[in-house]
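Reading through the structure tokens given below for one structure.
Only a single protein chain was left out; the remaining protein chains are all shown in position.
Up next, chain A:
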Amino acid sequence: MSPTNRTVVVTGIGATTPLGGDVASTWEGLVAGRSGVTPLTQEWAAEQPVRIAAQIAVEPTEVIPRPQARRLDRSAQFALVAAEEAWADAGFTAKAGEEGAGVEPERLGAVIASGIGGVTTLLGQYDVLKEKGVRRVSPHTVPMLMPNSPSANVGLAVNARAGVHTPVSACASGAEAIGYAIEMIRSGRADVVVAGGTEAAIHPLPMAAFANMMAMSKNNEDPEGASRPYDTDRDGFVMGEGAGVLILESAEHAAARGARVYAEAVGQGISADSHDIVQPEPEGRGIQAALRNLLASTDLDPAELVHVNAHATSTPAGDIAELKGLRAVFGDDADHIAVSGTKSMTGHLLGGAGGVESVATVLALYNRVAPPTINIKELDPAAAGLADVVRDEARKLPVDGRIAALNDSFGFGGHNVVLAFRTV
């Protein structure tokens, strides 16, 4: 097989989310239809128009030793927790190059993205500068706030030398990172890549800014019911935080070391709307283009598609544009696609979303279960006419034969990324 057309598989998964501190608890929460959204009780939240968010279930400082944690931005802490879980889950018992590691540093990459970067460090240190003066600004500020910090720190943790990258495309960043990693392996640059997304932006400034854009739900009275993709009364997304990471590996490399394979990472479709800096193109034109690019560049068979983990942030315009795009490209095949909006439970992790939702998509295939979209009191008729939305409760996927699923991620700036996975 030519090194430019190698099969890529998923051999490890890791996550730390508002539903749990690892993959098992996160998946249990998703299948059970549990909301991770809670009231913000911090002092600064009192004057905010939005006082709810999906906050991390397990503080990373409970897991990462203090001297290490204090020089990592919160987004890098999440990434490290998820990456270490994924690394161990893939069966790697040491960092690359060490005895028994199973991969050479020169053949190992890391691609972890976030939408906003080290924003809590940047703003926290600005507070230090104003309140305590120049001398007290931490010397760790720059390596903590730079957007490539999660990727670089994960790369250091596993000893990745084939390349460490950070694609930035707002809420599509995590998915774009995984797409980039697939290409690194397919093109022969690496055999194993640690890839995913992370975000930590629950801070008064981003919360005020997103609220002032009128992008977030102001349903402060009902935190658990606030994130409601496809519901007639949906009024915006709920901010979430956390990280999700995959270990991607060439099929030959995985087979040679006898690794468990969760799914094949079939490929990606990418496009740009070039329509508006924040508004989605209402007909899903860019989404259609991404899906067509996916079909043109892979052997994905739409007849095998049974599940989409939708971007579905719970905004009035975006949720429907995505379904229009799916229907336009897949036609009648959309009838057998179970569409899940897991942000109804996790909130919107921005750059972390593509990572966490790729973990969910891979597990949906592996366990043959589609998680539900919760909080739909009245399904938007526009959605009902376009897609088979999994609402209220998890749904079993076909038990026999090869099945495939997509993870959609779109970002401010008009970025569209679709990732495809299928059973092996």
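In the analysis below, a contact is a pair of C-beta atoms (placed from the backbone, for glycine too) under 8 Å apart; a residue touches a chain by one contact, two chains touch by 3 or more; residues count from 1.
Here is the rule we use: contacts and distances are computed from a predicted model.
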Any idea which of "Acyl carrier protein", "Na(+)-translocating NADH-quinone reductase subunit C", "Phenylacetate-CoA oxygenase, PaaH subunit" or "Amino acid ABC transporter permease" UniProt assigns to the chain that's been left out? "Acyl carrier protein"
Just one of A:34, A:140, A:161 or A:368 touches the chain that is missing; which is it? A:140
Positions on chain A contacted by the hidden chain, ascending: 65-67, 70-71, 135-136, 138-140, 143
